[in-house]
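A protein chain is absent from this complex, but the other protein chains hold their places.
Labels run A and B following the written order; every chain starts at residue 1.
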Amino acid sequence: MGLFLAKVNSMKSFRKHLVFEVPKRRDYINITHEVENALKESGIQEGMILVSAMHITAAIYVNDAESGLIEDIDEWLETLAPFGKDYKHHRTGEDNGDAHLKNLLIHNQTMLAVTEGKIDFGPWQQIYYAEFDGRRRKRALIKIIGE
Amino acid sequence: MGLFLAKVNSMKSFRKHLVFEVPKRRDYINITHEVENALKESGIQEGMILVSAMHITAAIYVNDAESGLIEDIDEWLETLAPFGKDYKHHRTGEDNGDAHLKNLLIHNQTMLAVTEGKIDFGPWQQIYYAEFDGRRRKRALIKIIGE
Partner (left out) sequence: MGLFLAKVNSMKSFRKHLVFEVPKRRDYINITHEVENALKESGIQEGMILVSAMHITAAIYVNDAESGLIEDIDEWLETLAPFGKDYKHHRTGEDNGDAHLKNLLIHNQTMLAVTEGKIDFGPWQQIYYAEFDGRRRKRALIKIIGE
């Protein structure tokens, strides 16, 4: 009777939450490091990462870490989905109709590839959490699957 | 000769289609239950779900199940990509150029994380099928991978 060793790379999964308490109504927070750290913690070498805002008034996007651009994004979102308009959603007592539309525009999530234990970024790609209705505790989900 | 038992959690995959026949041109349909049922049917405990409109004139998004907000979304999309404009796409005989642009704006798909057999939702997150060119049979795809 010999020893039998089966090398089985079954699927692994890993989950982590990031917590935000943004003091302003709107802000843009670079979370690239936090996602890289979650990947290291997971030990996953090949797979995919989902980074998703767990709220309908926040978003996740991938773009440049350049302060002028971040101002441009904020002004542009205000033009396309302005704060303070008479949204029908406000009949519920809320004042954040714009934040829901900004979430739809920028999208609440991004997928990232993992190759040889690293996030497969192109030049300048950074992950941002975009808060559109801050001053309360909010979360983003990091889910990694792979092996 | 002994019995050899290898416990191998290999990757599982599951696919299902949802069918829509929306009587109006535009409508917003909460499909959260249908996606949750597909997940149960799959038996997958850890992984990811892709929910994707199989059409280029419909979309999938995650946001609030609040009727005022749904009216806001519809009006807002009409402002940014109005129906009835003289789109070049209409030279083909179609009249749904706006629906293609609305699809691009809202995005045709969403990814969801699966943890311990459940969809990893934040508060208020609901999955919607957004129809921008109804009155015909259309489908959305649910694909789940995991274990």
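Throughout what follows, contacts are C-beta pairs under 8 Å (C-beta built on N, C-alpha and C of every residue); 3 or more make two chains touch, one makes a residue touch a chain.
Keep in mind the model is a prediction, meaning the values are calculated, not measured.
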item: Where the unshown chain meets subunit B, residue by residue; value: 1, 4, 6, 8, 10-11, 13, 15, 48, 50, 52-56, 80-81, 87-92, 97, 100-101, 103-105, 107-109, 111, 139, 141, 143, 145
item: On subunit A, residues whose C-beta touches the chain left out of the figure; value: 1-2, 4, 6, 8-11, 46-48, 61-64, 66, 68-69, 71-73, 76, 80, 105-107, 110-113, 115, 120-125, 145-147
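FYI, only the chains that are shown with their structure count from here on.
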item: Chain centre separation (subunit A, subunit B; CA means) in Å; value: 19
